[in-house]
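Certain chains of the assembly are absent from this excerpt, and the rest are unmoved.
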Amino acid sequence: MRIDLSLEDFLALPDTEKVPYIGDRGILYAQQFTRADLDRYNQLADAARSLARRPEGASYLASLLRHRMALNFFVQPSSRTFMSFNAAEAMLGLNRMSVRDPAISSMSKGESLVDSIRTFISYVDLIVMRHADDDAAATAFWTATRAHRRITLPDGSQVPVPIVSGGSGTTQHPTQALLDVYTLERSLRPVGGLDGKTLLLVGDLARGRTTRSLAFLMPEFRDVRLIFAAPEQYRMGQDVRDFLDARGVLWSEVDSLDAGIREADAIYLTRIQDEHDADRSHGSHVRAEDRFRFTLDHLDRMRPHAALLHPLPKRDEVDPAVDDVQDRRVAYWRQERNGMWMRVALLARLFRVDQALLDVAATR
Amino acid sequence: MRIDLSLEDFLALPDTEKVPYIGDRGILYAQQFTRADLDRYNQLADAARSLARRPEGASYLASLLRHRMALNFFVQPSSRTFMSFNAAEAMLGLNRMSVRDPAISSMSKGESLVDSIRTFISYVDLIVMRHADDDAAATAFWTATRAHRRITLPDGSQVPVPIVSGGSGTTQHPTQALLDVYTLERSLRPVGGLDGKTLLLVGDLARGRTTRSLAFLMPEFRDVRLIFAAPEQYRMGQDVRDFLDARGVLWSEVDSLDAGIREADAIYLTRIQDEHDADRSHGSHVRAEDRFRFTLDHLDRMRPHAALLHPLPKRDEVDPAVDDVQDRRVAYWRQERNGMWMRVALLARLFRVDQALLDVAATR
């Protein structure tokens, strides 16, 4: 339960080598999840959704983590992830507080991240965090394992305060990957789910932590093929391509959305992540190139069973007219709400009330 | 339930023509309320106040909207409206979250207001919003009607996520108008209520959205007369004067508080809204002219049954000595707390638990 490496040594490990230290005590990297995990999360999300439909079910959910306190520590801008975690926590009965601006916290007095996390752990039973540093979530996890504070799970075991990454630096957004897989599996259920399908990933793949995290999960599925369509300067990172090669996941690159659309069972659009551009003038944004923009015409070319995803927020890479079409294939608003159910699922599992939730859902 | 106009066409309608689209599914304009509505809200506010006095009543109130989630989306400064909505929501058992700074939301990544609202709707069952744009609340309402997400009311009907304006641009503050009417009716109850009375509105009537919204409600009362006392550059807008003329509400203009005080059954003071002055230097404020300032002397000249209201915050337009007088006619602190009860009332009605609330209050 205590990581016996120094912080420096722990952070120096490649992410995949950090995974064994994490086990099921935190959610930091998409690489943590096996196919069995993913299936379990999807099942839990379905069960939570169905329970919440009726007042008795909602009351049951709200009793599961009553008397626990969550901290949502989000020091990068966020609407969706922040709000969907808040909604999921409230649904499970958790008390909530948030820290969103380091200027109003003790970090402004020169406190280290390790000390801040250690302080948070004194008062809360869960930390969900979004941070600009790639290492922030791992630092928090290391700190939690070394603090004295333990929480007691329903089976009586004593564990460190769990850490959930809601996005760390430019590299990972593991809970987004879970909700994306959930949305893909649900949308493609009529054609047998995600196994054997082709995904077209479009846009800023270099800095899109959502597409990176999603790609890391693909080896868990049978015969999934990836097509990357990104401007030259935003190509999918070499580390992801090596990861896929090493695991036999087929991938290819094309130079436009059009070049991949007819083969795709799902299209995953992303925005140019220009918030990482140091020289961006305030309020201005990089425009998407036309060959990576999705318009009404593309709906005609999409396969009839295919799904259109986007992690949102979107800008000009999607024609606003697409929002107004009544077309079941436009999945991104459903995807957004799926995020809330998935976060209920993963919190239930982290606190080991997942089996209870499934059992009760099965009898209703 | 879905507005079949484009956003542009909907926004282009005069507010009174937007009203039929809104029905009872949102609170955006004072013009929405009929006298029957106002009487109903006042009755509900009284019932909520009386229930909350005892623990069983408070527990009953807190059970009414349990498991619902409210978003308080306030991107303009606010204390009173923000806090009284929060208090009202908590009283009804709603879970709450807030967005107060667009810089920490996805709007900083270039997301449109329509997309932001659509996102919020994915996670919450109610949006209360304050925004600097005149069109913001109407845009949110339009978006809610066109999103897939529906909430289920106690009678089983499925409706869009309701939108409540807590102040939009310089034009409207409809829930303030409700609490002002409630305060006027309660204060004037010993002399037969608001019908047939004379109101003196003082201060910045051009940009005072509270006095504008209040004026829009006056045709619902019998023989109410309005006196406007404003500096030349802050006169009541032509649109309001035309509205009153078209409905036969008598109004006149005077050039000082003193010129109207002896006739007034209620005096409604307002502050110079210099936050709308683009050239105001930071931290400085426009001083009120003496002839529009309320001092201890004015208390002597007020009618014995009259009420002194102010939407607050106040500055130098009220002599601080007035706060310290024990005089029942100084109503603005009661008015403030009335805002909380009125917001309980309107939320209860929006979610159709109003009749249940009245029934239970009647038996206690």
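Order of writing sets the chain letters: A and B. Residues in each chain are counted from 1.
By our rule, a contact is a pair of C-beta atoms (placed from the backbone, for glycine too) under 8 Å apart; a residue touches a chain by one contact, two chains touch by 3 or more.
Here the structure is a predicted model, which means the values were calculated and not measured.
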| item | value |
| --- | --- |
| 2 chains shown - copies of the sequence in the complete complex | 3 |
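Following the convention adopted for this analysis, only the chains that are shown with their structure count from here on.
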| item | value |
| --- | --- |
| Superposing rotation of chain A relative to chain B, computed on C-alpha atoms, to nearest 5° | 120 |
| Where chain A and chain B are represented by their mean Cα positions, the distance between them in whole Å | 40 |
| Chain A partner contacts - residues on chain B that touch it in the complex | 66-67, 69, 71, 95, 97, 99, 101, 103-112, 114-116, 118-120, 122-124, 146-149 |
| Chain A residues within the chain B interface of the complex | 55, 58-59, 62, 74, 77-80, 83-84, 86-87, 90-91, 100-101, 271, 275, 285, 312-315, 320, 323-324, 333-334, 336-337, 339-340 |
